[in-house]
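Heads up, one of the protein chains got dropped from this complex, but the rest are sitting where they should.
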Amino acid sequence: MLKTEELQINIGPQHPSTHGVFRLMATVDGETVVHLEPVFGYLHRNHEQLGEIWTYLQTITITDRLDYFNSMINEHGYCMTVEKLASIEVPERAEYIRVIMSELSRILNHAAAIGFWLQDMGSWGTTLMFGFRQREMIMDIFESVGGSRMMCNYMRFGGVARDLTPNLVEQINLFLEGFPQFIDDFERLMMENEILLARSRNVGVLPKELAAAYSVTGPVIRGSGIPYDIRRAEPYSIYDRFAFDIPVGSVGDVYDRFLVRMEEMRQSHRILRQAMEQLPQASGSYINQAYKAASKQQGLRLPAGEAYCRVESPKGELGYYIVSNGGNSAYRYGIRAPSLINLTALNDMCRGYTVADIVVILGSIDIVMGEVDR
Amino acid sequence: MPLLNQGELRALLERELPGALDPTRPVNRYGNVEATHQLEVEDQASDTMGDTSPPPATGDAAAERQADVVDKEEPSVPPLSQDDAVVRAERLPDVAAFLRDRLGYDYLSRVTAVDYPAYGLIEVVYHFYRIEGGPGQIVRVRVPRDNAVIPSITPMWPGANLEERVCYDLFGVHFPGHPYHKRIYMWDEFEGHPMRKDFEKIGDSYYHFKWKGEGGEE
Amino acid sequence: MRAMWEFFFGVGWLATLTSYLTITTAILVAGSLVMMLLTWIERRGLGYMQDRKGPNRVGPFGLFQPIAEAIKTITKEDITPTDADRWVHFLAPVVILASTVAAFAVIPWGNLIPVDINVGVLYIVAVSAVHTVGILMAGWASNNKFALLGGMRGVAQAISYEIPQVLSLVSIVMLVGSMSVVDVIQNQMDPYGNILSWHIFTPVGLLSFIVFWIASLAEGERPPFDNPEAESELVAGYMTEYGGMKFAVLFLANYLTNFAICAVTAGVFLGGGNGPGSDIPILGTLLSVFYFLAKSLGLFFVMVWIRGVVPRLRIDELMHFAWKFLLPLALVNIFSTSLWIAIIRWGAEQGMGIAEALGAPGSIARIAVAWVVTAIINVVAFFLVARLNATRGVTTYQATPTAV
Partner (left out) sequence: MTATPEQTTATQTALQPVGGGGVVVVERKQPGQSYGQGIAKGMAVVIRHFAKSFTSRIDDKSDQAGMFTVEYPEERMELPEAYRNMPVLLYDDKTGQELCTSCFQCERICPPKVIHITQAKDPNTGKAVPAAEEFIIEYDSCMSCGLCHEICPFDAIKMDHFYELSTHDHLAMDQNKAALDRPISYYQAIAPNLWAAVEANAMKKLQNNVKRRPGNIGVAPHMIGKTQKALPTAAAAGAGAAAAARPKTPVAAIGKNMSPEKVARLEAIRAAKRGGATMPGESEIVAPSPVASGESGLHVAESQAGLAPSPATTPAPATGPVAAVGQSMSDEKKARLEAIRAAKRAQGGGQ
């Protein structure tokens, strides 16, 4: 028998398609993957300790930097946890604005994620450019609302920092009008592409029972056929007022996750339509008036105790765990990062496939290193 | 499967798995907790009775925080929660299996370690949920700070793999039985566990860089 | 060309030498100018396809961008990785470029024919085989795992796509009767110059065009077959460890191969160089060069267009595609070409008595019958092979789930 020896390849930390500084030590026999060992820590900045040094208001600014694609959803989760502990009541209009911003952020994330995933697969940026165009339009909305495109720092305890001006509402409606045409265009470009089917069908399969054990969440678990979405499992904020479906895959391979993300963009559009119609017009109630002044937010002191709140971020279940000692900053500030937990299943999904598939499977999990390394 | 609140869970555990629950003596705000392993840990050593001063957060950052947050009196230590199921460390895998197989909590969301130097212990909090939805269950394990050892549940729940490594790396909680018991964020030769309250903070080294960067030789 | 120089020098061998030199410099200069045009088309075209402008800062419409790039790559530091195989690392780009440029000797630019050897088509295919050796040398000598993988992939892909490429040319050579590229183009020249006489418009020619085009996409490492230099997984494949001058040579070779492919396709299938008015003495040659370039650059735009749409094929799917889809089609095409020739040209003495009934060789009736017969065979073969491939599909791996 021909004596062959396995090759140890280092994919990352500086590699075109590891979505950030993430290193995979792959042992490869020819082109087939034998074992994968992820190495973390290149972007570790001890985010959780910052949350313990700074006050609650100051920590909002760093929650944007966790999953820097969805700063709105990170803030939404964090503010909800603090409000739950301090039992601050959030007015109606503020809840609607938060849901609108979160769903816009979900569309932004999925459009970009599918673009990156196809870029990893080799299509030279066409889908990425189309996805980024949608992302640009949404970021313009975030810029005029929050003040900056990615690090919005927009939500406060008890509501949001700034109200939606009429022309902003009109901007959002305009975007929603053009969005379905984008999705059809996107699907016609990629959905039946034979090469995409060949590259993604039955690749990186995560069977249903294993998905639950690996406690992966988001499109990865829904791709494997388990309808687990926190907006439906434990409805937070006002998600129980909207009618939307949970897309679910059947085989659990990379192709299913791609389809689930496309369908989720449609559902987010559906939620946004309903939210824009039901948006209450009460002018001042974009924030709980008792906490309107910034000094009130800065001086906020939470009663001793702890709270754990979960939010459905496009990457999975984003959880904030705050233990407070009655002081002005958290005693323990912990984050459940969906990208990190989803990576546990990476080795199991990639074994047996080729080097080219590792990159595609990693792209289908859609990780962001800001969240993984915290 | 009926939804349980913490009280019912504790009662159920008491009945089904005798000896699993941690015999927690009534803990006052700064009282100690009997060590879970019945090791001969003298009560006095971890007894911070009467010592109401905050955990000595060394390093300039603490002074920094003092100076900055004007109206903040010294940080007290949060009380340990009583009503959740506090489990003995070595019985954790059984309790986890019980929760999953008998009570249907088949999804482990979060494994967090919280450091309480004032009580001399580290509390590891497990959040279990159901895939079908609904509120979850919290299981706590309290281990002494100096040798924090909790049997790993990764063989049963592969999802806890990376979370346990984070607890090990940042808090120093050992998980025997973990398939890959190594540091996750820090490089392997790093000593100490950064997220512990008594880890010496070296402050913001950015200014050194800024000063060194301008051609100043160190 | 030789007569002109003889007038100057009056010495036989010196004149021949100079004429060869002028022709080769002409080809090299024209080749690299066209290469620059190709990079410009690629970047601008891809840009506009993606709703963005391509390079438009350097010169009008970004036309000087390739020049800026050339200067940049040439002035970059030219490093050889430590304990790499120095000489092989140095020679690899030379081998790749040499094999590409050699192919231009035979390609006629419209009516300007560098040299007309009677085994033109065979020469092109033979020379482009050397290209594979260069890739392997580059991959092996760079002492880098990604480069090694890229090199291996490059060789596997190049070999398995040469066979359908050659076989598809065989059917054209059978059609034309001679292997010289000039004769192939001549055969497509219709007395009254309409374009229906191009090879691509016969069912036989169409199928061989499809097979040849897909196979040469793989030969020139164009997406969807750019595995050897797969950006997203192998960083830059066999080109990873090349910088500065050597990378410029590799880059030039890559684009010259693509241009050679488009030129050969334009020549063999689209009647390179002949179009309305290309037979007038002086103006005709100019027109024919224009037609030739228009067709080649048009085909290159199709390459860029495909690049904007399709993702990359995995290396094993790529192999399946070559051996199980293109090869059978090429063989079927050869069979249907033989039928085409038999029906149109053969008479009683070759045992095709019944064809006599349809009229003289080359008559309209015969062509019509040949059309119908070959069209049916080719279409049926296409769908049959596609169906066979689909049902048995690509073998899939089933990973064994264990804890990490």
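Points to keep in mind about this one:
Read from first to last, the chains carry the letters A, B and C; within each, the first residue is number 1.
Just so we're on the same page, a residue touches a chain if its C-beta (ideal position, glycine included) is under 8 Å from a C-beta of that chain, and two chains touch if they have at least 3 such contacts.
Small disclaimer: the values here were computed from a predicted structure and weren't measured.
From the options C:15, C:36, C:49 or C:92, the residue with contact to the chain not on display is C:49.
Taking the complete complex into account, A:250 is the one of A:14, A:27, A:250 or A:289 that touches the chain left out. Of the listed positions A:9, A:62 or A:323, the one in contact with the omitted chain in the full complex is A:62. The chain not shown here is touched by just one of A:10, A:32 or A:171, and that residue is A:171. Residues 45, 48-53, 305-306, 308-310, 382-383, 386-387, 390-391, 393 of chain C touch the missing chain (whole complex, contact as defined above). For chain A, the list of residues touching the undisplayed chain reads 54, 57-58, 61-62, 126, 133, 136-137, 140, 143-148, 151, 153, 161-162, 165, 171, 174-175, 177-178, 181-182, 185, 187-197, 201, 225, 227, 232-233, 235, 239-251, 255-256, 259-260, 262-263, 266-267, 294-295, 298.
Operating definition for what follows: only the chains that are shown with their structure count from here on.
With centres computed from CA atoms alone, A is the chain lying nearest the middle of all the protein shown.
Taking each chain's centre as the mean of its C-alpha atoms, the one that lies farthest from the centre of chain B is C.
Averaged Cα coordinates give chain B a centre that lies 65 Å from the centre of chain C. One inter-chain figure worth recording: chain A and chain C are separated by 45 Å, centre to centre, where each centre is the mean of the chain's CA atoms. Among the residues of chain B, those in touch with two or more other chains are 158, 161. Within chain A, the positions touching two or more other chains are listed as 210, 344, 348. By the touch criterion given at the top, residues 7, 9, 11, 15-17, 31-32, 118-126, 129-130, 133, 189, 193, 195-196, 198-199, 201-203, 205, 207, 210, 344, 346-359 of chain A touch chain C in their complex.
Residues 40-41, 44, 46, 48-49, 53, 55, 210, 212-216, 226, 228, 232-234, 299, 304-306, 308, 310, 317, 319, 321, 323-329, 331-332, 334, 336, 340-341, 343-345, 348, 373-374 of chain A are the ones that touch chain B when the two sit in their complex. Across the complex, chain A is touched by residues 46, 49-52, 145-146, 149, 223-224, 226-227, 230-235, 307-317, 394, 396-402, 404 of chain C.
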